[in-house]
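Notes follow once the structure below has been shown.
Every protein chain of the complex appears in place save one, which is left out.
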Amino acid sequence: MKIALVSTGGTIEKTYDQYAQVLANRVSILDVMLAALELRGIEITRVALMNKDSLEMDDNDHDLIADTVGGLNSDHDGIVIVHGTDRLANSGERILERLGTVTVPIVLTGAMRPYALRNTDATQNLTEALLAVQLLQPGVYVSMHNRVLQFPGVIKDEDEGTFRIESISSS
Amino acid sequence: MKIALVSTGGTIEKTYDQYAQVLANRVSILDVMLAALELRGIEITRVALMNKDSLEMDDNDHDLIADTVGGLNSDHDGIVIVHGTDRLANSGERILERLGTVTVPIVLTGAMRPYALRNTDATQNLTEALLAVQLLQPGVYVSMHNRVLQFPGVIKDEDEGTFRIESISSS
Amino acid sequence: MKIALVSTGGTIEKTYDQYAQVLANRVSILDVMLAALELRGIEITRVALMNKDSLEMDDNDHDLIADTVGGLNSDHDGIVIVHGTDRLANSGERILERLGTVTVPIVLTGAMRPYALRNTDATQNLTEALLAVQLLQPGVYVSMHNRVLQFPGVIKDEDEGTFRIESISSS
Partner (left out) sequence: MKIALVSTGGTIEKTYDQYAQVLANRVSILDVMLAALELRGIEITRVALMNKDSLEMDDNDHDLIADTVGGLNSDHDGIVIVHGTDRLANSGERILERLGTVTVPIVLTGAMRPYALRNTDATQNLTEALLAVQLLQPGVYVSMHNRVLQFPGVIKDEDEGTFRIESISSS
């Protein structure tokens, strides 16, 4: 299967700047993560679109992500998008709005704790997204923390530190 | 979703005995692995069935695994079996033979390199199996290395260190 | 040997707050670090004095650290102090000023990258300090990055991200 892997930044890709003493989006570490996985089900096209904390994304960014997905849609069997969690749902909804129907599975994912940390959830979430994109029907999804949810209607659950379906309390 | 997680041992669970200076199946480390994952899609029933290097499994072991799956089938939405790779395919085929049709997804997985190692594939494979079991149709599968294959007809590819469909060369 | 291990916070002990999305001094993770080491040369007395980013330390804090060391001096064979690097040298000089001569080795250490990060230098530095304190003559030292330097006259080298002797360029 041909899968496009689009990176946009987010917590998952934050690295530590020991001089400024902060975690920030400086370089893409997705390729380091990929090198640690054995990927025999898919062939990946890497698209390094942007590297932003999603709190700094604006409407133009969401449009650009949606349009990039639209361009990749026709010659791939699926698309995985790595995204900051704070505005991941905005991009998910925007993809649906601008593309109408999608013909392949489109899976957004991210992390609550950067890959740079020992106790990161980045590896789990990327692993899941790269499998989910092979098994799902066409549609737009978030895959994270061992759960796949379909857009529209997905929101970030700030208290639980994960995603859930709107107006249904997470268990 | 209610998932039964059956452990039978295998390379994935081998730990290092510093006195005997060998890797061996002594304790189940599946619970350590689970504690490092955020599992929000499933509720797990742990079944610690045996802890064997699968090279030491005989027909009775394969029957016991198949019958255990048969017993768990009715009151779970899916079953994940952690198994040594050398005889994983034997258990996969045996489950199909003894159960006939299965009504939930049954996903076997394992590892080429124990969880105890830095460069293990155990975490990737367990993560994938726990997601695949939520997304697949009823059937018996192996999920490993970012690829899901359905029984019957799956064999271990010794040269590649993974699984493949019989008589079709892996790419 | 009886060693007092005094923690004051600093980068080494910062953990990630996934809600505030920052690294901060919240809990002491020194005990987690100690549990991962095999310590057969020393017997440790843990003194959890404070948990501060050293940029927030003031004169009272440096005095408190010096006086705590003074109190531990008589019934221990050595003292290790875990400290933020930004003001580590201030505490080192203050200990010398307030105690005059010291009768046991006093070793300060810290980290440029928190223990919570994959690529931390915390484990290396703590390991070194716990050995150096057994081998050094009485005096006040910083032990970090495979190098031991003696106070007075040690300063942080901001460009290199380590410590050096004042007015001598690091190589």
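To keep things simple, chains are lettered A, B and C as they appear, and every chain counts its residues starting from 1.
One rule holds for everything that comes next: contacts are C-beta pairs under 8 Å (C-beta built on N, C-alpha and C of every residue); 3 or more make two chains touch, one makes a residue touch a chain.
Worth saying up front: this structure is predicted, and the values here are computed from it rather than measured.
K.L.:
Under the definition given at the start, what are the shown partners of the omitted chain?
P.N.:
Even though it is not drawn, that chain still touches B, C.
K.L.:
Would you mind spotting which of C:Q18, C:T45 or C:T123 touches the chain that isn't drawn?
P.N.:
Candidates C:Q18, C:T45 or C:T123; residue touching the omitted chain: C:T123.
K.L.:
By the contact definition given up top, give the residues of subunit B that touch the hidden chain.
P.N.:
11, 16, 18-19, 21-23, 112-119, 158, 161
K.L.:
Would you write out the residues of subunit C that touch the absent chain, in ascending order?
P.N.:
Within subunit C, the residues that touch the unshown chain are 36-42, 119, 121, 123-124, 127-128, 130-132, 134-136, 143, 145-148, 162, 170.
Methods note: only the chains that are shown with their structure count from here on.
K.L.:
Quick check: how many Å separate the C-alpha centres of subunit A and subunit B?
P.N.:
28
K.L.:
Can you give the whole-Å distance between the Cα centres of subunit A and subunit C?
P.N.:
So the centre of subunit A lies 40 Å away from the centre of subunit C.
K.L.:
Could you tell me the distance, in whole angstrom, between the mean C-alpha positions of subunit B and subunit C?
P.N.:
Spacing between the chain centres: roughly 46 Å.
K.L.:
Find every residue in subunit A that makes contact with two or more other chains and list them.
P.N.:
Residues 119 of subunit A each touch two or more of the other chains.
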